[in-house]
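Apart from one protein chain that is not included, each protein chain of the complex appears where it belongs.
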Amino acid sequence: MSLLPYLWLVPALPFLGAAVNGLLVRNRHKGLATAIGVGAPGLSLFVALACLWEFLHRPGHAPFELLLYPWTAGDLAVDFAFLLDPLSAVMLFVVTFVGFWIHVYSAGYMAREPGYRRYFAYLNLFMGAMLLLVLGNNYVVMFIGWEGVGLCSYLLIGFHFDQDVPPKAGRKAFIVNRIGDFAFLIGLFALFASFGTLDYDKLNMAILANLELARAPFCLGLSLAGFVALCLFVGAMGKSAQIPLYVWLPDAMAGPTPVSALIHAATMVTAGVYMVARTNLVYQLAPGVLLFVAVIGALTAIFAASIGLAQNDIKKVLAYSTVSQLGYMFLAAGVGAYIAAIFHLATHAFFKALLFLGSGSVIHGMGGEQDMRKMGGLKSHMPATYRTFLIGTIAIAGIPPLAGFFSKDEILASTFAGGHFVLWAVGLLTAGLTACYMFRVVYLTFHGKFRGTRDQEHHLHESPKSMTVPLIILAVGAVAAGWIGIPAGMWELAGTEDRNLFHHFLSPVIATIPGEGGTGHALSHTAEISLILASIGIALAGILIARRAWGGGRGVAADESIAKAAPAFYRLLENKYYVDELYDRLFVRPLARLARFCWKVIDTVIIDGGLHVVAFLTELTGDLGRFTTTGNVRQYALYFFAGALALFWWMIF
Amino acid sequence: MSVPILWYLLLAGALFAIGAFGALTRRSGIAVFLSIELMLNAANLTLVAYSRLLGDRTGQMLVFFALAVAAAEAAVGLALFIGIYRLRRTIDVGRMNLMRW
Partner (left out) sequence: MELAIFVLLAGTALGSAILVVFHRNPVSSTMSLVVTLVATAGLFLMLGSPFLAALQILLYTGAILVLFLFVIMLLNVRRERTIHSRAPGLTWGAAICSAIFAGATMRLFWAAYATAPTPPLDAEAFSLRAVARELFSTYLLPFEIIGLLLLVAVVAASWIAKRPGPGEPGEVP
């Protein structure tokens, strides 16, 4: 019995869960809320796995399309349909699997939260929207999901709406995202206007049949492909937090930690990468923009990593880490290694979600404290959390044989093979920084002596099973996820055939342009080995530096001495290069002034004034009209007569 | 030489206008009423003139009935005057302002 035709259940079940939890369930029925809130994604995961199983057994992994509702408006034919091909299959797995375990974790983490039911409604809504995004077979359904996850991000960041910071952070996220969405739409318009369709397959066929059109100059000195690629990438900049539109992600940490794990680590922020991979044909036709993507990615990676080194809030470090790793993904896409980007997306989902959930466990144990300067020595109090967090850290640092190593190494190798040595160097340096700041977190949080208050110390406890079990499961993923993508080069080194399953699985998705050679980067063995050693080497270097600075019970002393030694530089890092302040001056304040102007002048004076004038005139007319109702009978008689006269006149003449 | 019908009509028009002026202008209720009777009379005159002009007796019939109705109206109207006088001690039309806002 084939479950593939029931693919629609995968997004539908979370939507249903959101609707039920949001509209029907009462706040006091916590058990029911949990059952629906965790059960819906659970069922969705079950259906997804079944569909994936079937898909894997299809001959040649033939793509499966499911048409739900055809929709045509004039020239625009956009069907509400799903596509299950290798790329969406990978995304489907990541989203449903990681998503489900985060839901389980949330049941424990948010247990005492008054808005429990609302939380799960929003979270389910997010799952539904994200699944629409990855399953859609055309850009419009993707955009629906894109907007949907933006909305849920706003709702969930601002979950504690009664506090001061979360609503502002939510607004910031939504507005910055919007800028990207605007560009995204322009790109879609250009695509539709030129090729008449927005379905992935039809569009790719149309482009391949019309290569001259795609390469022809279009706008702003770019070719059509270049323009579209740039517009779509700006959308990705917003959604996936690249320079200059990354500023919302650190602020988004104001939301509950599971939200940060799900949305701002594993799924929503990766939508941009997914979109670029999906649109790889257009990007291949615009090498200039592609290079731009790579540069932005690399720049973002090192920029964010440097900021992460000087942050004291554990979630902020992870946020900047996410921005940095997303930069890696775009670097990969930018040098043409789309599969490597997706690979890193998948591995990153596991270990970043793990790290966030682990930090949530720490925060939970610390009774809400997020400042690492007040932590320390937690490894004895929270062993399960410590061990899983450590695994995640090793993974992100890129130490083999954990997942992060394989994906990161593939990215760096592709960059080097493509001849982008500067970008490679930046990437390598960032890898070192990553290892360094992540181990700083481990040392400051779990090692050394406890630096918090007495009460906090008494409160310290390991988290409940609902939270630790997902940690363990994700840790397994963080370890093993990389093994399906071990690059061909390494297999060669090992003397066996190429067992890079991941790469083979996804290669049909990458379009080949007739007349252009494939992106074949053949590296010599020596080059390969040297690169691997370089990656491992710099990671170890980072770890050792971290150990010297923050390990061995030294705690925050290192931070303080750095601050004393290079105060300006340290302040720069600690204050995130003052980017937010810069944006505030450049954009926010003028816009706020404009808004105030619109409000005080246009709205109050002109529009309301207009209304007041109308009301005033009406009143005036009424007052004047009152003079006719004097009650003076003779005047009324005169009116009669005059009226009759007028009538008489009109009738006769 | 007989009088042209036109003159009767013109006379009736003038009488009506005078009556109208009086009805609208006088303060005393009685005077208003008198003016109204004047107007009615002018209308009757017109009807009779037309009856002669068209050779149709209908005009005279109408006058007959108009006369009767005027009588009824005068009776009731004067009774009303008496009633108003009892309540308000005046029949000054200018003082009848119950319909004031």
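Just a few scattered comments:
A and B are the chain letters, set down in written order, and residue numbers restart from 1 in every chain.
Operating definition for what follows: contacts are C-beta pairs under 8 Å (C-beta built on N, C-alpha and C of every residue); 3 or more make two chains touch, one makes a residue touch a chain.
Every value quoted in this text rests on a predicted model; they were computed, and no experiment measured them.
The chain not shown here touches subunit A at positions 632, 634-635, 638, 641-642, 645, 648-649, 652. Within the complete assembly, residues 1-11, 13-22, 24-28, 30-31, 33-35, 37-38, 41, 44-45, 48-49, 51-53, 55, 57, 60-61, 63-65, 67-76, 78-83, 85-87, 89, 91, 94 of subunit B touch the chain that is not shown.
Simple rule for what comes next: only the chains that are shown with their structure count from here on.
If you average the Cα atoms of subunit A and of subunit B, the two centres end up 92 Å apart.
Those residues of subunit A lying in contact with subunit B across their complex are 626, 629-634, 636-638, 641.
The touching residues of subunit B, counted against subunit A in their complex, run 20, 23-25, 93-94, 96-101.
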